Structures are given as structure tokens and as C-alpha cells.
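Missing here is one protein chain; the remaining ones are kept as they sit in the complex.
Moving on, here comes chain A:
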Amino acid sequence: MIAVELVKLIRRPRTWVAVGLLCLLPAVVAVFLATTRIAPPPGQGAAFLSAVLQSGSLYPAAALALVLPLFLPIAVAVVAGDAVAGESSQGTLRYLLVRPVRRTSLLVAKLVSVVVFVVGSVVAVAGTSYVVGVSLFGAGDPVAVVRALPEVTGGGDDAVAGTGPAAPAGGGGQVGSSDAASGGQAGATRPGADTGDGAVVADDQAARERAQASVSSLSGEALSPADLAARLLGAMGYVTVSMLGVAAIALFLSTVTASSLGATLGALAALVTSQVLVSLDAAAAVTPYLPTRYWLAWVDFFRDPIFLRDITAGLWLQAGYVVVLMLAAWANFTTKDVTS
């Protein structure tokens, strides 16, 4: 059953058009950015859009930020909203159920096919945007790498000590040298500070590799390519899970109505309502239960240390939506009179 649904998903031109359009948006943005070199002002625009001018290897993250608020949920709602209602409106649902297929299995197969669509879309967006990003912006700015090297290899005791060309000599190194020179500090702080310094100085090679990556976390930590890849994978996984709530809403509505459009628009209406309420202080009591509340938490993968609080809450929330709405879809679909 699952295989049948997957084949159906793959054979549909609509699937590929949706994925193609999702990949197109970041590519268009990248072309504009690369030709004009005008990044959004600090703190504005989609996350990471400024940073990609330095290194295209961050572009998958920027691409996720671009498609997440609108395009990805629309695509997911279209596919999931059509899952059952589409069969119903085409009159094929009746024939589908004539076969010895349990309705629950059909529902599960539909969910799996939607999940595969989401995973495929996210991977396609990230993959194409990586290629687009690296080819348009390069994998790292050589100037940035050169400027970063003294910072981590110059024998300074931390990132601040080797301040690079921008720092005047007078009064320098106050913050940076504080750890090594800190006599008479509280016992709890000293051993840790020494360990941190030692780790940086001892491993010049690792530091050089990190600098060559030329990509910074939001907290200013240089990210190695492997670290960046791991964080990107985490973010992609989280975005995928974030879309499961939308998929579950659309799939449930798809079992309620025979109109795919109705199910899709219903799911989108739910999302818009959620977005409005999330930004409303007066709705603070229900905010933690809204499906879009933790959508932006994927950015937390790029903080140092990784901030797991909202990510964990988001995963639980999406799981809750999937469980409740799939149960509702099951309760509705398995007891429904299918006449079309």
C-alpha cells in the first residue's frame, strides 16, 4: 500500500512542479544577492541572508528560512489536502476501498507519502541551494580566512586576544588576556578558563581548519565544514518535522471533505490563524500549543552551544498534532460512508 502511494506521488507531475518551485525561490534570491551584493540590514530579513555573502556554504540555511514561512507549508498543504479528498473528488476512492485494503492502512500510506514529499522537498531545497550558494558566493571568502587566521593561530589565549588588523595596540588585549592573567579570581572560574585557552592554543591545526571554513555560528564560533553539515542536517530534520503538523491538519481535513482545495485552504487558514495568535501577547496562554509556535527554532541549531529548549518543545508539539489529528482522521475516515 505504501509503495503504491509512493509510486503515485512520484508519477504525479504536480509533485515535481512543487519541488521545482520550492527550489526556484532561493535560487532567484541568490542571483539577486550575488549580482547586487546588497544584503538585508543586520537583524532584518530572513536569517543568514547577510552571512551568505561571505560563504555560500551557509546558503542552505538561508534557503530554509526563505521557504519555511510560506512556500513549504503551502506545498505540504496542497499535497496532504489532496491525499484523500483528491481520490474522493475523482471518484477513485470507492474503487480503492473495494480492494481488500484496510482504511487505516490507506491513511498510514497517505501519511507516509506526505512525509516522503516533505523530506524530499527539504533535501531538494537544501541540496540545490548549496550548489547555487557555493557556485555564486564561493565556499568561503579568502579575505575572511586570512583575517581569521591570526585570531586562532597567533598564540593568543582566546578569540579576543588576536584582534587582527582592526585593533589598535594601546590598551589592547584587556578582555582576551584576562583569563590567563587572572590572579586571585574565584576558584570556580579559573580552571575552566585555563582549559578553554589550552584547548584553543593546543590545537592550532583544528583552529586553522575551523577558520578556513569561514562560517560563523550566530554566537561567533567558527564552524568547521563537518560541524556546519551536522547543524544543517539537524535544521533540515527539524524543518521536516515542523511540516508534519501542517500535513496532519490537511490530511485530517482531506478525510472530512471531498474537495482537495477545501482541505488545503482549511489547513492554510489554521496556519494563518496560528501565526496571528503567536504574535499576539494577549494570546500568550495558548501560544505554546499553536502549530507554528516553534517553527523558527531551527535557527537555534546555529547557536553555540546549540539551544535545544525550543527545538525539543517543537518536536513534542508536532508529535502531538500528528497523533491527535491522525487519530481524528482515523476516527472519521474508518467510519465514513464512502460514496464517491
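By definition in this document, a contact is a pair of C-beta atoms (placed from the backbone, for glycine too) under 8 Å apart; a residue touches a chain by one contact, two chains touch by 3 or more; residues count from 1.
By definition in this document, contacts and distances are computed from a predicted model.
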Omitted chain (choose from "Penicillin-binding protein 2", "Transcriptional regulator", "RNA polymerase sigma factor SigK" or "Yip1 domain-containing protein") - UniProt protein name: "Transcriptional regulator"
Sole residue of A:Leu72, A:Ala222 or A:Leu251 that reaches the chain not shown, by the stated touch rule: A:Ala222
Missing-chain contacts mapped onto chain A: 41-48, 50-51, 54, 65, 141, 143-145, 147-148, 151, 158-160, 163-164, 166-168, 171-172, 174-179, 181-182, 185-186, 188-189, 191-193, 195-197, 199-200, 210-211, 213-222, 281, 289, 296, 299, 303-305, 307, 309, 320, 323-324, 327-328, 330-331, 334-335
